[in-house]
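My questions all concern the structure below.
Heads up, one of the protein chains got dropped from this complex, but the rest are sitting where they should.
Presenting chain A:
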Amino acid sequence: MTTTRDFVNNPPAGPASPGLPASVKQNLQEAPDLVDPIFQVEDVSVFYGDYEAVRGVDMKIGQKQITALIGPSGCGKSTLLRCFNRMNDLIPGTRVGGKISFRGEDLYGDDVDPIEVRRRIGMVFQKPNPFPKSIYDNIAYGPRVNGIRRGLDDLVEQTLRQAALWDEVKDKLKQNALSLSGGQQQRLCIARAIAIRPEVILMDEPCSALDPIATAKIEDLMQDLARNYTIVIVTHNMQQAARVSDRTAFLTAELDSAGVRYGKLIEYEQTSKLFTTPSDDRTEAYITGRFG
């Protein structure tokens, strides 16, 4: 995995297309093949009561890759993301149709414990949401609820180092996490998610509340983490998807014959291909900024 910095120092030659700035376009790279997908999504639909918000999604998500879900507001990309760790279960009346397999196991099988699912598939939210506790306790919370009592000091340090936050907070571990800046809070939330060593990290627009510098730090961190973790990120920011992801899925909202809006997967491709030679007109219209 190459980081943003490597891209800048040694930009690979890439094909050109309208829409994205040249600096981003020339950094697009071929992603490894999807030989051993961690998630297999087959004909997945999500219902809120009687309303079908997302219809018929099929996709495979690669291990230790970054997969981006992009699309206009209301296209169901966050809804789809929340299926991967069963966070949709928390909204009464939500139902998932079709099948999502995680390492070959049906995520929505009868004997699957959603709590166990969430221990293995972590999540970072749109707005930084640290607990109103110390930085240390924020990181230690996940391990603690999982029954880990000993070695927490080492675990906290190791986690914060992995999240590239250690140097900034090592002298104030007992301070309230809410005293950190927005960007630091979000990196703390990422650190908190990796403290329980999940296999996947889901990120729901993690940078939408942050300034460009904080965003760049999080993107760097994502590139680092992708060496060990599978990351699925929802983003509004196409350049972000192009910068960080291996594969990109473009979803959009369409009207069915009855005039009901629903979210639909239009195109799922290697990021380098989707942003340069999209095969669907709707994708091209979106990435060139003609709608959305």
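The rule we apply is simple: a contact is a pair of C-beta atoms (placed from the backbone, for glycine too) under 8 Å apart; a residue touches a chain by one contact, two chains touch by 3 or more; residues count from 1.
Rule of thumb we're sticking to: contacts and distances are computed from a predicted model.
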{"item": "Among \"Spermidine/putrescine import ATP-binding protein PotA\", \"Dihydroorotate dehydrogenase\", \"Carbohydrate ABC transporter membrane protein 2 (CUT1 family)\" or \"Phosphate transport system permease protein PstA\", the UniProt name of the subunit that does not appear here", "value": "\"Phosphate transport system permease protein PstA\""}
{"item": "Option touching the unshown chain, where A:N146, A:N228 or A:T277 are the choices", "value": "A:N146"}
{"item": "Residue in contact with the excluded chain [from A:P21, A:P92, A:P212 or A:G259]", "value": "A:P92"}
{"item": "Residues belonging to chain A that touch the chain removed from view", "value": "85, 87, 90, 92, 115-116, 118-120, 122-123, 125, 127, 129-132, 141-142, 145-146, 178, 189, 192-193, 196"}
